[in-house]
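Report on the following structure.
For this view, one protein chain was removed and the others were kept in their places.
Let's turn to chain A:
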Amino acid sequence: VYQVFENVAKKYDVMNDSMTLGIHRVWKDILVHKMNPCPGTLLLDVAGGTGDIAFRFINYVHSVRQRQLQRKLRQHQNLSWQEIFESYQNDKFNNSLGDSQVVVCDINREMLKVGKQKAQHLGYSEGLSWVLGNAEELPFDDDKFDVYTIAFGIRNVTRIDLALQEAYRVLKPGGRFLCLEFSHVSNPLLSRLYDLYSFQVIPVLGEVIAGDWRSYQYLVESIRQFPPQEELKAMIEDAGFFRVDYENLNFGIVAIHSGFKL
């Protein structure tokens, strides 16, 4: 698995776009909207290599924070200019993210490197940390994070139950587990089209764009082997999460599973 992603790292984003025809951006947006983070949230994005979820999280929190500051400003309409100026002095210490932070953790150094470059390129400077780590054995303390996300990463983990237990461990009480992953399509017609697309088109794209059809063959096969929605839900409940639920996107091509540590 490690070597697959070593090969894949540089072309990861391009391949994602071409394979899913750009819809993966929408899926990731939906994930962050479902999370609905407020400023001050500490996010752990596992297998988050190139930082897609992390950047979206930062944008979301930033806009929420702007709205909060605007609201505060509106309340200031009745204050004198001097009082407003003094409040600016205090606000300077509140950063534009309101103390939110993302820790991007990935097992693959190459993916993290690409992610860091992307962050620099896009201008994300604060609130990001990049850590090398294994999802089955996270290098973090207990009860640390508010939200744990793993987007398109959990199917690459050999022992999913260990990863889930680690997720439970590092989450604070009340924390949320979110998992975005390819899943099973129940609609038979769509399922056939999807199979056709996956097995015929994707490896070819892999060869053409990234020069590596084997990795993408592996990718498609691992999607088929991954447990379906209900089974994954049961595994998440086994790890100790409550209120476990899943939301099918695009009829089950992708599903978002959510659970709380209560």
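Everything that follows uses one rule, which is that contacts are C-beta pairs under 8 Å (C-beta built on N, C-alpha and C of every residue); 3 or more make two chains touch, one makes a residue touch a chain; residues count from 1.
Throughout what follows, contacts and distances are computed from a predicted model.
Of the candidates "Ubiquinone biosynthesis protein", "ATP synthase subunit g", "Superoxide dismutase" or "Proteasome subunit alpha type", the chain left out of this view carries the UniProt protein name "Ubiquinone biosynthesis protein". The missing chain, though absent from the display, is touched by one residue of A:Asn36, A:Gln66, A:Asn187 or A:Gln200; that residue is A:Asn36. Among A:Val103, A:Val147 or A:Ala167, only A:Val147 touches the chain that is left out of the view. Mapped onto chain A, contacts with the missing chain fall at residues 34-38, 40-41, 68, 145-147, 161, 165, 169, 171-176, 234, 237-240, 242-243, 258, 260, 262.
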